[in-house]
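Each remark here refers to the structure printed beneath this line.
Here the complex is missing a single protein chain, while all its other protein chains stay put.
Each chain gets a letter, A and B, in the order it is written, and its residues are counted from 1.
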Amino acid sequence: MTGYLIRRFGQAVIVLFFVTVITMLLIHLFPGGPIRAMLGPRATVQQVAIFNHLYGFDRPLYIQYLKWIDQLAHGNLGYSPKLNLTVAALIAQDLPKTMILVVLGTVVSLAFGVPLGMYQAVKRYTAGDYVLTGVSFLGYATPTFFVGLLLIEWFAVSVHIFPPEGPQGSSIGQILSDPQALVLPVLAYSFVLYALWSRYMRSAVMDNLVQDYVRTARAKGASERRVLWGHIFRNSLISIVTLLGLSFPTLVAGAVFIEVVFNYPGMGLAFYNAAQNVDFQVLLGFTVLATVATIVGNLLADISYAMLDPRVRYSR
Amino acid sequence: MAPLLRVEDLHTDIRLKYSTVHAVDGVSFSIEAGETLGVVGESGCGKTMTALSIMNLLPTGGRVTSGSIKLDGTEITGLSEEVMRNIRGNEIGMIFQDPLTSLNPTMTVGNQIAEAVRLHREVSKEHALERAAEVLDLVGLPRAKERINEYPHQFSGGMRQRVMIAMALACEPKLLIADEPTTALDVTIQKQILELIDDLRRRLGMAVILVTHDLGVIAGRADRVAVMYAGKIAESTGTGTLYANSRHPYTEALFQALPDKAAETRERLYSIPGMPPDLTHPPAGCRFAPRCRYVQDRCRAEEPDLRGETADHVFACFFPVGAREREDLKISAPPPAQEVATPVAPRANGQVLLAAEHLVKDFPVTSGAVMQRRTGTVSAVADVSFAIRNGETLGLVGESGCGKTTIGRLIVGLERPTGGAIMYGDRDLVRSRGREYRRQRRAIQYMFQDSYASLDPRMRAGAILREPLEVQGVGSRRDRVKRVEEMLGHVGLPQTAVERYPHEFSGGQRQRLGFARALMLSPTLIVADEPVSALDVSIQAQVLNLMRELQREMGLTYLFISHDLAVVRYLSNTIGVMYLGKLVEVGPADEVYLTPAHPYTRGLIDSAPVADPKAERAKVDAGVHGELPSAIHPPSGCRFRTRCPLAQEICSVVEPPLQPFGANGHRAACHFPLQTPSEAEGQQV
Partner (left out) sequence: MTMMTPPPSGSLPAGVGSVVAEPDASETGVGATGLDLARAPQQRGLLRRGWEVFAENRLALASLGVVLFMVLFCFIGPLLYHTDQVHTNLDTSRCSPSGSHPLGCDGVGYDVLGRLMIGGQTSLEVGIAAAVVAVLFGTLYGAVSGYLGGVADSFFMRVVDAGLSIPYIMLIIVLSVAFHPNRPVMVLIIASFYWLGVSRLVRGETLTLRTREYVQAVKVLGGRSPRAILRHILPNAIGTIIVQATFAVADSILILASLGFLGLGVQPPATDWGSMLAGGLQYMQSTQNYWWLIYPAGIAIILTCIAFNFIGDALRDAFETRLQRR
């Protein structure tokens, strides 16, 4: 297994290299250059030149790249002139809040998605299965932001059960002190994820139900319950765990939209604001961070897959 | 004494989306404690469904609709799931065909066996694991105590089947049901497993129901046999009686379709015409009637009961073999359409058509998706040389991993050899490139093993057959269509086949299609890789007959690759035996079979089950012990030495060369051969 992991790690490093190249090129795609985009069409050519020099955009591309990598290695993610903060500070401020949303939302979605998916597989083609399938398809077809809008409309505007905005505040403590305001954002966030887990769980369990080893277990005299929980659940979970690791981009997307809809002061909202203001250091920094997280997530997915599936763990 | 298990008039249905299959349609039999009952039949006959019905383990949509199954006098059909669960694994154990998929890949072997124990006995986990180690030891797994913590994929096929057996026997059931337990295993391992089951049966006083399609396996292991056809039992009696004096026309026909008997006389095999009936709408009257040589009007109208002169030998036929009714009505088998053909002999010129010289093929074992690093090499073919003469059939036989399939692929160009030459005429095929190479392809064609996978499912049969001509640019469109028509006639497929898709054909027909495709370019040599292995005996006979016929008509030469020694012997003039990448013996078919020189050949011949109970019982303590070594690190010197009873020190140091035995090109590579090597330089093969 160690061989396998070392290989995967090496692959991840290479991927990271490609990613940094792509991301840097992306910034330079802005017509007129990133500085022009940031300062707007009314900035004078001299102003643009000054900033170009300041940020090193007048140097050759590969020099810029190397400088940037150097910066990153030192933990310097840049500076946001619009917010007057280093990007690192911004992240330190907003990341924890986003984490709360993401973690809670994922936990809720798993808590519903995994058991219900299994239920659907066991009771396949019954009315319950069809209803839940319908819900899942709804989840695939509804934009996350719209789920948020609907929840606000139903539970905050028409009936005032929950506040229409997410918890405000700059620290985790402040966020957590307003749990009522967390309910709708977390629910909205988890809805689409729920659809994903339940569909995959249903599929995995159904695939496992017809495997030969299930027949063997029954031939031993195992009850359906034992077969389900002792054999099928474990084997189906492997695919869910790996899926979890690979779903980071989806988690990020959800965060952006939910935070915008609920005005939740996390990284998603900050990214959106940065986009509106063409605060490209923030954009770059956030993207790099999210990408690294995605790569790490993929790696974790592979690691857990290797650990959970003995065929990989003890491969010769 | 009441029988251990008595099945009476069992009916099992399987409900599909639009139809219901009457898979088991009135089956009755019984089995005593301590005996082995063989249930034999071809695919679709209902033998597996019968076995599953006993334990009520039927697939979705399956149900026992009527009949009685009594275990030790107690009725077990219609029992609640809870009660049934107490019986499964406890009083009745079952093992299945494929041990790889039948074991949970994410649970240790020990835990899986312990689970079987703890389901039926009140013991702690530790005790259960102890019992697991105990029972693994019982089934002959070396180092059982250490290996209980390993996972199924870490065992070889034979070992995995032992694990399955251990699991089934953990609670010492009274009855063991074995559904094709050795079909997925190599022949030498098969013998080990069958012996193990027999041995355990005696020791534990169990009864065994052995379900298989292999008449040879039954001959050696069963006390009594029930032959099934189309959901019913056709004949049931003691093993000796069945093979010596079968009464049902189907059984008789089966024996005549086996290559075992015909191998000596090289007669044309009897192939049963037609197909088994569709069990969603079973016919009135005798189910075998449409295909029976002796069919009379009564057979088509009425269904015969299972009866016989003695209770010990029953069969379902109005006009069984040897019955008085036959003489009365003057029914006899139509004059043997199988003329005793002269055995296919090499053509007068006996010229060498293709010669493999020191062929080597190594496959790299890589790890690393980024940088492919070579962590090892599989030595699939290690310095193999042989020659095929014009018009003859060279049969390559061996077990998994021996390299015979790789050699086939090397010759047709699906792989490139790591070393050596393939001389066709005076040209080395390995050296040719480009257009010349592609043109040479016309002379050597290939028949794949899996007909389903070798025919593009999206192409109609006509297009599939035209493709070789299109690729080589032969003839006009019209010519091609004509040639396709011709070829369909040769292989016995109707003209309407051109419009069909592969999935609309049966297995036997697909093999014919594959054969036809191989023949389209008028090749001189056809490499056939296990062309009949996936077919039922009766269909197999059809394809083998066809191959022989066309060989004569078209002057073809065959390289016939198979693991089935009987089939190889039947079809070949020369046999080559391979083991772990080496050619260990080669020579005229009869000589190699009757007087083998290499211990492995001897072991192989002994392990292969033949449909003759006397011969089978005579094979005491024969066969090959041990497991196949790794092909990445093959044993030094003689590769067979780790399993050879005659191995000495020299065998691990010096690789034995091929020595001649006799003047007919019989050669074997062994330091201590079973025959005396001849000094004379025999005819160079």
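Brief remarks on what is shown
Simple rule for what comes next: contacts are C-beta pairs under 8 Å (C-beta built on N, C-alpha and C of every residue); 3 or more make two chains touch, one makes a residue touch a chain.
Keep in mind the model is a prediction, meaning the values are calculated, not measured.
Touch with the chain that is not drawn comes from one residue among A:5, A:37 or A:238, which is A:37. Here the missing chain is touched by one residue of A:72, A:88 or A:149, and it is A:149. Checked against the full complex, the candidates A:206, A:238 or A:300 give a single residue touching the omitted chain, namely A:206. If you put the hidden chain back, the residue from B:2, B:16, B:83 or B:554 that touches it is B:16. Residues touching the missing chain, restricted to chain A, are 11, 14-19, 22-23, 26, 29-31, 37, 124-125, 133, 136-138, 140-146, 149-150, 152-153, 157-158, 164, 192, 196, 199-200, 202-203, 206-207, 209-210, 247-250, 252-253, 256-257, 260-261, 271-272, 275-276, 278, 283, 286-287, 290-291, 294-295, 298 (touch as defined at the top). Remark: the residues of chain B touching the chain excluded from display are 14, 16-19, 21, 23, 43-44, 48-49, 59-62, 272-276, 278-279, 290-291, 369-370, 412-414, 437-439, 441-442, 445-446, 448, 450, 453-458, 467-468, 471-472, 492-494, 496-497, 499-501, 503-507, 509, 512, 517, 521, 542.
Keep in mind that, in the parts below, only the chains that are shown with their structure count from here on.
Contact residues on chain B toward chain A in their complex (touch as defined above): 55, 57, 81-82, 85-90, 93-94, 96, 98, 101-108, 115-116, 119-120, 150-151, 153-154, 164, 167-168, 367-370.
Those residues of chain A that touch chain B in the shared complex are 3-4, 7, 10-11, 14, 211-213, 215-224, 226, 230-231, 234-235, 238, 308-311, 314.
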